[in-house]
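Missing here: one protein chain of the complex. Every other protein chain is in place.
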Amino acid sequence: MRKCYINGVGCISAQGTFDTVFLEDSIVNDQDNVLTIQDPVYKNYIAPAAIRRMGKGVKAGIVASALAMQEAGVENVDAIITGTGMGCMEDSEKFLKAIIDNNESFLTPTSFIQSTHNTVAAQIALGIKCNGYNFTYVHSAVSFESSLLDAMMQIESGDAATILIGGIDETVEYTMSLFKLAGYIKNESDKPFKVLPATSKGVVYGEGATFFIVADRPQSSSYAQVLAIELLNSLEVHEVEIKLNHFLAANGFQISDIDAVVLGYNGDIEYDVYYQNIAENCLANTTQVYYKHLSGEYNTASAFGLWVAAKIIRTQEIPAIIKVNRVEKESYKTILLYNQYKGKDHSFTLISTCQNTE
Amino acid sequence: MEALQQELKEKIIKILNLEDISVEDINDNDPLFGAGLGLDSIDALELIVMLDKDYGIKLVDPKEGKAIFESVATMAKYISEKRTK
Partner (left out) sequence: MNKGVAITGMGIISAIGNTVEENLISLLNNKVAISTIDNISTIHKDSIKVAEIKKTNQELVNELQLPEENNYSRTAMLGAIAAKQAMADAGITDINEYRTGIVSSTSVGGMDMTERYYYEYFKDESCLKYVSSHDGGATAQTIADELGLKGMVTTISTACSSAANAIMFGARLIKAKKLDRVIVGGTDALAKFTINGFKTLMILSDTDNTPFDNDRKGLNLGEAAAYLVLESDELVQKEHKRVLAYVSGYGNANDAFHQTASSENGEGAFLAMQKAMKVAGLEPAQIDYINAHGTATPNNDLSEGRAMLRIFGKHVPDFSSTKPFTGHTLAAAAAIEAVYSILALQNNIVFPNLNFKTPMSEFDLVPQAVLKHKPIQHVLSNSFGFGGNCSTLIFSKSE
């Protein structure tokens, strides 16, 4: 069975992750309950003829994918697999609003054709003329993890050698106002917004585009090796530890082998207990990291989490801004990620330093 | 006719989001599709809606658009003949 390496990354987020080493320029914004991305100069990456129809997520996805490919030194790939929880919201909303406000009259096709969930993967394929496998997963908090699982299966079986994967979600006005109304987003009155410790219901929402080149061979640009991933739809709080131990054991690991754990804490007092429960028990002596106070919570925020984990392995450093506890390790070789949203769509991901054995 | 052509150029740029193009860049007889301005079938559909909304001209078959949208000049000629508003 072939092994799966992360050979390049690209990250557009609410932080200046676009051209930084790691999180050296990051700051915590505790005043806004929706965090928007820091836009790169899109025109440097996308031709004017193409850019005129693109929504925010498509543009950010194309730039993040270009960065990942550049870093891995590849010009094309065997497959493009993306994850997006909400899809191309900007164009969906534009079209839907026009339908309703104009009573189904004088509608134009552009926002409709750009509204399908697979637009980002399709536009990347169009841009680099990639005729390969092209999938888009749209399942809430495991949208990105589904794409990683799919890519790993193809690398392991030898069906593909180089794959572009990514997670993209965008915030748009109407949906954010709806999420506020439904209580998914924290109330203004809960300011300043804290992720740790959680003090109120709901989350600070965010958006981003995070891409990776995964390949069957390590190279000088490699960050890490992806060892395993598992998706579980629904778990009770007490079941997480059991499932975690199963997951590790199935892959020949135990908790003591884990140098750091990256947890998806999002500041929602109702559901952060899923993380807290393992953090205070089986992982109490493990270095703990969190990141959604920087990225905001969104369906594919966990791709930002994987970016953080890959950077930790690359730099062998954990910036203070993402530390949960004071446990420190001499080296960070094996990192576990755990994420869930509202008690659903749990994922465990295990990555390590590259082991160059074939 | 001159004024209508100017108006159409402004509309084309705005509706099709042609950020890097100015009215001066479009000549009356330049082909809009293919080698000219590089517009495609989706742009044609956008222009069909514009004909309906702004000039009260309804096209039923998208294929009719091909001759009408050849250039700004052909568009202006067609609109001035058929407009209902």
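A and B label the chains in the order they appear, each numbered from 1.
One rule holds in what follows: a contact is a pair of C-beta atoms (placed from the backbone, for glycine too) under 8 Å apart; a residue touches a chain by one contact, two chains touch by 3 or more.
Just so it is clear, the model here is predicted, and its values are computed rather than measured.
Engineer: Which of the displayed chains are touched by the chain that has been omitted?
Structural biologist: Spelled out, the missing chain touches these shown chains: A, B.
Engineer: Could you tell which one of A:V28, A:A47 or A:L178 touches the chain left off the display?
Structural biologist: From the options A:V28, A:A47 or A:L178, the contact with the absent chain belongs to A:L178.
Engineer: Any idea which of A:H117, A:K186, A:H293 or A:K311 touches the chain not displayed?
Structural biologist: A:H117
Engineer: Which is it among A:V142, A:V172, A:L244 or A:C354 that touches the chain not included here?
Structural biologist: A:V142
Engineer: Provide the residue numbers of chain A that touch the chain removed from this figure.
Structural biologist: 53, 80, 85-87, 92, 95-97, 99-100, 103-105, 107-109, 112-119, 121-123, 125-126, 129-140, 142-143, 146, 149-150, 153, 156-157, 177-179, 181-182, 184, 230-235, 299, 344-345
Engineer: Tell me where the left-out chain touches chain B, residue by residue.
Structural biologist: 40-42, 45, 48-49, 61-62
What we mean here is this: only the chains that are shown with their structure count from here on.
Engineer: Given the complex with chain B, which residues does chain A contribute to the contact?
Structural biologist: So the residues of chain A touching chain B come out as 48-49, 51-53, 106-110, 113.
Engineer: So in the complex, the part of chain B that touches chain A is made up of which residues?
Structural biologist: The contact residues of chain B facing chain A are 15-20, 38, 42, 45-46, 49, 52-53.
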